[in-house]
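One chain of protein is taken out of this complex; the other chains stay put.
Chain naming follows the written order as A, B and C, and within any one chain the residues start at number 1.
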Amino acid sequence: MPSLALLLVPPLVAAALAIVVKPYRRFVGWAGVVLASLSAAASGTLAIQVVRDGPVFGGVGDIWRVDALSAMLALCIAFVALLASMLGPGLADERDGDPAQTRRFRIFMNAFAFTMLAAVTTGNVALMWVAVEATTIMSAIVIPLDRTKASVEASWKYILICSVGIALAFTGTVLAYFDFVSTAGEVPGSLNWDVLRDAAPSLHPELLQLAFAFILIGYGTKAGLAPMHTWLPDAHSEAPPAISAMMSGVLLAVAMYAIARWKVVVDGAVDRRFTTTLLIAFGLASVALGAFSLVIQRHYKRMLAYSSIEHMGLVAVALALGPLGMFAAWLHVANHAIAKSASFLLAGRVLRRYGTTEIDDVTGLLRAMPWTGTLLAAGILALVGLPPFGLFVSEFLLVRAAVETRHLAVVGMVLLLMAVAFVSLLGHLNRMLYGDPPPAVATGERRSWPLFALAVPIALLIVLGVALPAPVDALIRQCVASLAP
Amino acid sequence: MTVDRSAAFLFMIAGYLAGAIVALIAPSDRIARGATAIGAASGSVAGLVVALAVLATGDRFELVRPDMIAVAGGIAIQLDSLGALFLALVCSVGLFAAIYGFTYTADYDGRRSLRFFGLMFNAFLLGMSLVPCAANVFTFLFAWELMAVASYFLVMTEHESSDARAAGLWYAAMAHFGFVLLLPMFLIMAPAAGATAFVDLRAGASALPPAARSTVFALALAAFGSKAGVVPLHVWLPRAHPAAPSHVSALMSGVMIKLGVYGLLRVTADFLGTGPAWWGGLVLAVGSLSALGGVLYALTENDLKRLLAYSSVENVGVIFLGIGAALVLQSYGLPALAMVGFGAALLHTVNHACFKTLLFLAAGNVLHGAHTRNMEQMGGLIKGMPVTAMAFLIGSAAAAALPPLNGFASEWMVFQALLSGAQIPKPEVAIGSPLAVGVLALTSGLAAATFVKAFGISFLAMPRSDAAAAAREPHWSAWTALGAFAAATVVLGLFAPSAIAAMYRIVESVTATPRDVTGGGGIWLLSANGVAAVSPLLIAVLVASVAFVAFASIRARGFDVRVADTWGCGRIRQTARMEYTSSAFAEPLRRIFSELYRPTEDFSVSVHPEARLIIRSITYTTRIVPWIEKALYEPVTRGARAIAASVRRLQAGSVHLYLLYIAAALMAALASAWWFE
Amino acid sequence: MFSQLVMLGSSGMLLTALIVLWRKHVPAYISAYRLQVWLLAGVTATVGYFTSDWRLFAVAFVLVVLKAIAIPALLRTMLRRFGAQPEVRPYVNTETSLLVAGLLVLFAYVLARPWMAVTDLPTRDALPIAMGLLFVSLFVIVSRRKAITQVIGFLMLENAIALLAAVGTYGVPLLVELGVFLDALMGFLVMQIFVYQIHETFDTIDVEQLTRLRH
Partner (left out) sequence: MSRAIAILFQTLLAAGLAPLVGGFIRWVKARLNGRRGAPPWQPYYEIQKLLGKEAVVSRTASWIFRATPFVVFSTSLVVASFVPLVAAPAGRFIAGDLFAAVYLLLLGTFFLALAGLDTGSPFGGMGASREMTVVALTEPTVALSIVALALNAGSTSFSQIVSRTLAEPAAALGPGHLLAFAALFIVTLAETGRLPVDNPATHLELTMIHEAMVLEYSGPYLALVEWGASLKLFVFLALAVNLFMPWGIAVSLAPIPLAIGLVTFVVKIGVLATAIAVLETRVAKLRLFRVPELLSASFVLALLAVLSTFLTR
């Protein structure tokens, strides 16, 4: 229980500290970093504990339930939150924004981290919904940090679309709960996931199908699956880089986590083909939409956002491809979280130096910012699934799972769409990296600590790509086992 | 001496990694260049040791690390003699390219990021040397993509010119196209869930139904063909190779495209075994197309390195002709004759690696000396750069398949393989092989014309620009690489019989067919049925002795030589503008094959502003339009853009539209839920 | 008696939703919303009374304090701030929007058919009405152009779900109920902040202007 508390409390403390210290000062930032690393360490020990001796329960009426999948996602969230707190405004960049904005960022960034951690560690499906809704609210506030027309518009669309989506998810939750109550009666802790999973065979199939439809559309909106993805490019490209890193990296994964949880419950009652077909349909739609939106794309932050849609589509497809597919899905989620958050933070640095998000105006990146350019190139190469980075392994496993479950059409479509995304992303990277930097942009870059901080995720990706360490392998195998019916 | 092969193998990987990392963090450019060269050279030497050890003893070298990425089957290394041959190729060319590169990249000091170049050069060599050793699907694809990524960045070193950037993108796109086909091909062959080791693939492939085997073959031909650069999929090769620095294009042209050949051999000869006759027919067709297409485009090319790149496409076509003949013979139950085909293909692979690397390194010297790749501005380089000229001459003679060099030996073997195909009683084969022989002969004739132009226009007569006139030899260390490959070209030519015998041993170990075909007898290169024979060594000795006798007898009689101006129908002074240019040289053949070239010609006369009758200048420009690209690749890119445009319109900006999308999705999901049970 | 009372309450709520579709002035929407919350509180109280579950009384009380009094007051301050311009011509004119609302309620009945078969709760008949209210409030958000109207539509969506929970499962556990309340309140506050920001940067609250971010 203590490591769970150690995981959840630090972000709250950091948020409270930020609220208390009215004019923002740097020590609040450093305190936030220390607390975030504390939470990350806690998630590490929690993961080891869960892998060693099964799910950890906590809180009154077992509302907290951490199994391998929750631990893995918590690890990702904590890691990305640590990155965001280190490289967010107020610490990393020399010229500080105005203190009020930075203070607001620190408060809601930590709150945002807490809500995501709560969402993955709670065992109660309704509380999971509440936490996911809370993530929307916390992140929405901080998108219009600099009050430009675009960011205000993006935040309005984000809050409106996601709230509508989430409301549908709650309808699905209530439907499932209604079905459970009408068959098993008023049982304490009836909204706990493991209780629902065990009771699933006795529930009514046609009702659970409707519930899953609502849930898939609801949480799908949060996960950015097509056609509910429309908020994602605007929100991720207008939010401050640290927030879009957290949103693109792990918030989408939390929504996929919710869908995966409900998939297990629904698979208990309904024939597996129902959820598989729906997931593959929406997954392929997202991959197609993501890939083709990259072909003619003029802004590099929107480019990274559309790439997230494509990767979430891949995860959705992978979830529907049996146990090996599940393994590929969760490995892909972890790899993508690291690669995408690093890429967004690097894009933030490029934005600060070049002042524009137009790809055509950003030229000669390797010459102007050699280290950021190299790291960004590594990040984007990882995102297109090239060795020696981790995404190559998960995409290889995904295709292997598809071939083994005889989904040959899916194999063809996925490979073709990934090729389209590959050529477009590499084309844009090609245009940005090479050539001569515009005269107005200063060239040269000191090797400061943010660069080392950003080199860590890239190194982690190479480690995951070249030699999947045994503990990670065991953790993800446990995730697959924990989702088995 | 029994060399500890796993130690050497690990030393190879360590060498490359050390070279890469030290180059990346090197303080100065010079140290970065040094680290790159030393790391690459030491890695290559170690790799060479392992390869030669396996080739000599013939028993396989195993190294399995299942724990590395267990879920994908782990990292598995297994080197049999076929893989060892290609590893030897990679390492030998890599070794000399590293040495050559040390002085060649000196021009980049301060201008280019040599650290990044060092990292990528060593990663490229590591990727290439791991491909022939891979023993399971994941390791193979990992090495394959690492090779592609590293070579993409190497192509981008000189990234100022926009066409280098375009070349890089084309190259990356085509390399990925190959990967996208490789993945399903391997996985279809994988029998059980987890079994992706090549041993299981071999078992799985034999158990596949014929339809699946044909799909696997088609995918393999397309994927490995795109890496080898066969015609419909060759568009990246003439763009990427010239853009890369010369020693890198030597590596790419000499060795990297051969890994496409290795892949095809591994899948067809090793995994799939004998297949229907149309397999061989398809490879023959692709081979002929590539041979003819490659040489025709090489003929009209004015950029020296692009000419050599197109000539690589032609030589890959010749290799595919060998493989095609072998597959046809195999499908008609003549495995012994098929071995001649495979042997010829392997021999030509080795030979082409030698003389093409020689040509590219010599072209590198020319680029270093004359600072231009355009042959119209070269000329007379033989006077300033005699050694490079001699190297280029040997390379050109070998590329034009002239005896007694190695090009002739392997092309003669491919002829014999095709001839033995002609004896099969089936009508379509009896017509197909002679046609292939005709295509091969036309190709070698055109290749001779191409290389007369390449050598004659750039090296002989008077220099057409000041830079060409001032061209001088680079640092002497560049000669080591040129000398090595020139010697290899000559030795492989003269002692071709023992080379083809080695190739037969390799093919025998892969296809495990009995070897009743008589290998090279001493100095005689034998045909399939052992009757027709040619001895390059004897020819060389005879020609040399007759020439010596003639020279001695004329020298004995004594005659004086007067040096005077070239005869010019009474003109006063001979200038470089009176020489034949490279486009003029190729003009007759371009006119004859004009339907294939479809040149665009535009002709403009600029007249003096006041007096319309006085013509100031007449400009005539003609361009060979690569219509293959227009026909095949343009529709694909246009289609993708059209779909992208329509997808972009989805994100129209209005919140209400977005909410409508969600409502529609909800209705669809509910309908599917309602319809499902 | 219990089921008739619940039916009366929930159909009343559905009627208030139709008012929003029918009328053109924002103050009318606010009063309609307030009425809807009172009815929701009434339904929750009756369910609490008949199932003698004190928790529902507490929920009803919080509903009244929070959603019937606080939120309408905040909405009115917002209105005073922007001036009560008439609702800009919506996408769909009144007649068709009422027609669509009717269709949506019909669809809700078709959808709810399997639920009716499953349960024998007295409040069974109110389920389709709750789903109807949900679809109508979704339609309000989609069809109206003013930001305030969309906020009200969102609030009615929350009411629909609360009704569904109350009717279907006699309320969810207290902790979840608290969570849902907190989310609803936070959501409203954030939306309110955004409406002020939109007004400030775009100096209009017509959402139609918000189409700069494309492709």
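Going forward, a contact is a pair of C-beta atoms (placed from the backbone, for glycine too) under 8 Å apart; a residue touches a chain by one contact, two chains touch by 3 or more.
As the structure is a computational prediction, the values presented were derived from the model and not from experiment.
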| item | value |
| --- | --- |
| In the full complex, displayed partners of the excluded chain | B |
| Contact with the hidden chain (one of B:387, B:452, B:467 or B:650) | B:452 |
| Sole residue of B:195, B:282, B:387 or B:462 that reaches the chain not shown, by the stated touch rule | B:462 |
| Chain not shown: contacting residue from B:401, B:482, B:506 or B:624 | B:401 |
| Residue of B:591, B:608 or B:638 in touch with the missing chain, whole complex considered | B:591 |
| Chain not shown, touching residues in chain B | 380, 382-383, 389, 393, 397, 400-403, 408, 412, 415-416, 419, 422-423, 427, 430-431, 434-435, 437-442, 444-446, 448-449, 451-453, 455-457, 459-462, 527, 529, 531-535, 538-539, 542-544, 546-547, 550-551, 554, 557, 559-569, 574, 576, 578-580, 584-589, 591-592 |
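Operating definition for what follows: only the chains that are shown with their structure count from here on.
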| item | value |
| --- | --- |
| Most remote chain, CA-based centroid, reference being chain A | B |
| Between A-B and A-C, the pair with more C-beta contacts | A-B |
| Chain centre separation (chain B, chain C; CA means) in Å | 69 |
| Distance from the mean Cα position of chain C to that of chain A, given in whole angstrom | 31 |
| Chain A-chain B separation of Cα centroids, rounded to whole Å | 43 |
| Where chain B touches two or more other chains, by residue | 648, 651, 655, 659, 670, 674 |
| In chain C, residues with contacts to at least two other chains | 111, 138, 141, 150, 207, 210, 212-213, 215 |
| Touching residues (chain side chain C, partner chain A) in the complex | 111, 114-115, 118-119, 121, 134, 138, 141, 147, 150, 154, 157-158, 161, 164-165, 168-170, 172-173, 175-176, 179-180, 182-183, 186-187, 190-191, 193-194, 197-198, 200-202, 207, 210, 212-213, 215 |
| Complex contact set, residues of chain C against chain B | 91, 111, 138, 141-143, 145, 150, 207-208, 210-215 |
| Of all residues in chain B, those that touch chain C in their complex | 648, 651-656, 659-660, 663, 670, 674 |
